[in-house]
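Missing here is one protein chain; the remaining ones are kept as they sit in the complex.
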Amino acid sequence: MTTIAILGATGYAALELIKILLRHPNAEITALTSREDTRSAELVHPSLSGRLNLSLENLSPKEIAHRSECVFCCLPHTASAKIVPELLNYGTKVIDLSADYRLNAVDVFETWYAEKHPDPNRLGKVPYGLPELFRNQIINTNLVANPGCYPTSAILPLVPLIKTGLIEPTDIIIDSKSGVSGAGRKPKLTTLYPECNENISAYNIGTHRHTPEIEQIITAASGQQTHVLFTPHLTPMDRGILSTIYSKPIRQVGQNELLETLRRFYQNEPFVNIVEHLPSTKDVSGTNFVHITVRVAGNRVITVSAIDNLIKGASGAAVQNFNLMFNYPETTALI
Amino acid sequence: MTTIAILGATGYAALELIKILLRHPNAEITALTSREDTRSAELVHPSLSGRLNLSLENLSPKEIAHRSECVFCCLPHTASAKIVPELLNYGTKVIDLSADYRLNAVDVFETWYAEKHPDPNRLGKVPYGLPELFRNQIINTNLVANPGCYPTSAILPLVPLIKTGLIEPTDIIIDSKSGVSGAGRKPKLTTLYPECNENISAYNIGTHRHTPEIEQIITAASGQQTHVLFTPHLTPMDRGILSTIYSKPIRQVGQNELLETLRRFYQNEPFVNIVEHLPSTKDVSGTNFVHITVRVAGNRVITVSAIDNLIKGASGAAVQNFNLMFNYPETTALI
Amino acid sequence: MTTIAILGATGYAALELIKILLRHPNAEITALTSREDTRSAELVHPSLSGRLNLSLENLSPKEIAHRSECVFCCLPHTASAKIVPELLNYGTKVIDLSADYRLNAVDVFETWYAEKHPDPNRLGKVPYGLPELFRNQIINTNLVANPGCYPTSAILPLVPLIKTGLIEPTDIIIDSKSGVSGAGRKPKLTTLYPECNENISAYNIGTHRHTPEIEQIITAASGQQTHVLFTPHLTPMDRGILSTIYSKPIRQVGQNELLETLRRFYQNEPFVNIVEHLPSTKDVSGTNFVHITVRVAGNRVITVSAIDNLIKGASGAAVQNFNLMFNYPETTALI
Partner (left out) sequence: MTTIAILGATGYAALELIKILLRHPNAEITALTSREDTRSAELVHPSLSGRLNLSLENLSPKEIAHRSECVFCCLPHTASAKIVPELLNYGTKVIDLSADYRLNAVDVFETWYAEKHPDPNRLGKVPYGLPELFRNQIINTNLVANPGCYPTSAILPLVPLIKTGLIEPTDIIIDSKSGVSGAGRKPKLTTLYPECNENISAYNIGTHRHTPEIEQIITAASGQQTHVLFTPHLTPMDRGILSTIYSKPIRQVGQNELLETLRRFYQNEPFVNIVEHLPSTKDVSGTNFVHITVRVAGNRVITVSAIDNLIKGASGAAVQNFNLMFNYPETTALI
């Protein structure tokens, strides 16, 4: 049994994390934190009624470390990197769901996030929490940078095709469609029901912060310097990301060879399914699975992937990392 | 041509009002007000792009009256009654979409709204803006109290049956289901997309402020002292109210007699359709129509009504009142 | 390990059943049947891609019994009762999700379902699969009648209050709101997306087939002859039933006493949560939990309950019954 604290427990990713961990036979949630909200977990998340008898607390790093062997950090960027070093010092393992430890270069972080990084020296040394690409590093780490939701949906289909030299790594367009939960639980006009319902729109074209994360990780995993144009869209649904990705083949290649390349690359992966049909976000909703397929049309290779942004795109991946870091079977609580 | 000011122009009712008035051949919008937001109408409501070249302004009553012959007041309750008296003094006609002038008794207002009424002496003298019941009073007034959305959906089906002595006026249950736009455009956790989507819940059971409004108006229009139990529900849709209303027949009565009573009562009404099928909110969405039907089952008379909460439940009714007050054909801009 | 066949595997209840059973450590799905669709489970339900390597088959009762110790029967009414007797003869245990064995009286079945019952002699001898009320009978049966979705949402809040004499059993109005998945997976105009979305409507007022089921079970469980008026509504969401239930108190009673009565009645139940806030369908979505609360207003006792129609209202309850019938911990695979 591993004791667990969840920092920043008021949001949607934290709620999904709690629900998954309640099914985990080796995890015991022992602390939930919030700086402002100290109500019971049931009041903050009524779906937990009768299921979790804890209140949120405003705890110091020392108190957190005293209570837990593993911390899931659901704080905003920079808030995370302010507390993580102290937690690691106390010997706690940390799974950080923020963007703080995903990028290797301080200047890239500070350019895209427009804030000073609180723990710059650790950048470049933290494994990126995509077990499908970095499993061995994750097993041996005390701190993992849990991937962004959009990056997961883009990196997984692209890496095998770039690494095997089938597509050009510098002429890639990622057109992603995300459910609204990805925008968080803080009330904003833009995520109000009557603004989002019956509506789809693009946002942050070419300027979304997940762009450098996607480029860095694909480059690292494929060995090919990669550039992408990334366009996210807000879609009228709670959950899910569908990424339609346009790339150019380097040589003549057919759908079967592309599918076969993907299948071979992920043949032992429990959560990646290479499918022949065009994926739907609903088919992976509430699960840690990724569905990926590929098409060839108009001199382009088009890959399409679907994930649940809160599960494989956040909390499910976090538990997958937890299982690896604590030597539990990787799929525990995730099927 | 009548010049028009809309006060409190940032919300959903104001937006619908603007759209309807842009189709009105005799209306010219000359002022939009807001105390805090002074951007262009296009920026506040992007759906108006290229359609209305006005900015929101923080105007005094005098300035408003100088610019407009008719004011549509979309301010919150008590804010409305603070400005309406001065506007009337300047000779402007006012259609008030707030609750300030709907109730006759100051103590009832102050009990249910928990605030002091700013203009108590006018209460009881302002026509209630349901033309189907109070047309003659509306034609001759300078100030009309535009009805609440839920009350419109409940009053219209009930008045004919109570007035003709077919159902008991004191044992009535109104179970209403409303779209989320009824909760306004101010960001709140409860109306965030991921909180409302895929969700239905009741709220304010027996304590909603529309309860005394429903009771007062039915009592006035039917001549029978009426009591209701009113339960609103938040439904995952933008628009629409469906009210399922349970009452007791006073004598044995069949569906046909009930339908015939309703048809006769509303035979000359352009916006009330008595239908045989069970109404759907979608069938009246974006329109000023009301669909009403009735069933008999289990010793109960069940009436079902559907309206668009923002049109017949707010801005459409307001323009219907405007047409009456300024002697335009009642259906102008509303078909 | 128990081998399991699912009959009628193309629909939504079957899909949920499969997903739950894939998490069940003691269940192995060995057969899926359909009379017409013999594609792989992955093609019929793409969300099962990579998770279940079975094809649907058109199997005889003998073949089914040969392959499985337990059958979950998701066939339409009367189709179920045509095959169940033979399955029982072969020694297979059966959990029937159809309506065929829920009613005790043949004439009531034939009146409401307008078809001849294929197995009339068994009626009245089959336990009703609500473990919260009939656990002991379920433990010892070979055949259980899995409850209807609406009945579960109505019976659970009402039985304790009727049984303890707090509310009148013959003057009850059940106003229920259901997600669209309750209408099944067969294409129909009425459940097409553009017909249901942004729409709510009542249907089958006073004539829905779940009416006699609700009355019979409450009468049986409370010892009080019960009559209800039941009005279902089609709500624009996939999942969930919210039932707002209006009853009359027999004596003066407050909210606290009512809540306490409910809490005491269900104090040992793992899936029934008596909550103080007004329940939301979203809070129980994807779970086997029931949320129930109660209010007093306008001389009425109003109970509100929320379930997931496909889980506690169908497949979750079925697995709960399975666990009881095969002596597994009751909550296995359901947390």
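Each chain carries a letter (A, B and C) given by its place in the written order, and its residues are counted from 1.
Keep this in mind: contacts are C-beta pairs under 8 Å (C-beta built on N, C-alpha and C of every residue); 3 or more make two chains touch, one makes a residue touch a chain.
Keep in mind that what you see is a predicted model, and the values were worked out from it rather than measured.
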Residue numbers in subunit A that touch the chain omitted from display: 173, 175, 177, 179, 195, 197-203, 205-207, 227-229, 231, 233, 235-240, 242, 244, 246, 278-282, 285, 295-300, 302, 304, 306
Missing-chain contacts mapped onto subunit B: 22-23, 46-47, 49-51, 198, 273, 275, 277, 279-280, 282-287, 289, 291, 335
Subunit C residues touching the omitted chain (full complex): 12, 179-181, 185, 187-189, 191-198, 236-238
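One rule holds in what follows: only the chains that are shown with their structure count from here on.
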Interface ranked first by C-beta contact pairs: B-C
Chain occupying the middle, per Cα centroid: C
Separation of mean Cα positions, subunit B and subunit A [Å, integer]: 46
Interchain centroid distance [CA atoms averaged], subunit B/subunit C, Å: 40
Centroid spacing, where centroids are CA-atom means, of subunit A and subunit C in whole angstrom: 36
Multi-chain contact residues (two or more partners), subunit C: 197-198, 279-280, 282, 285
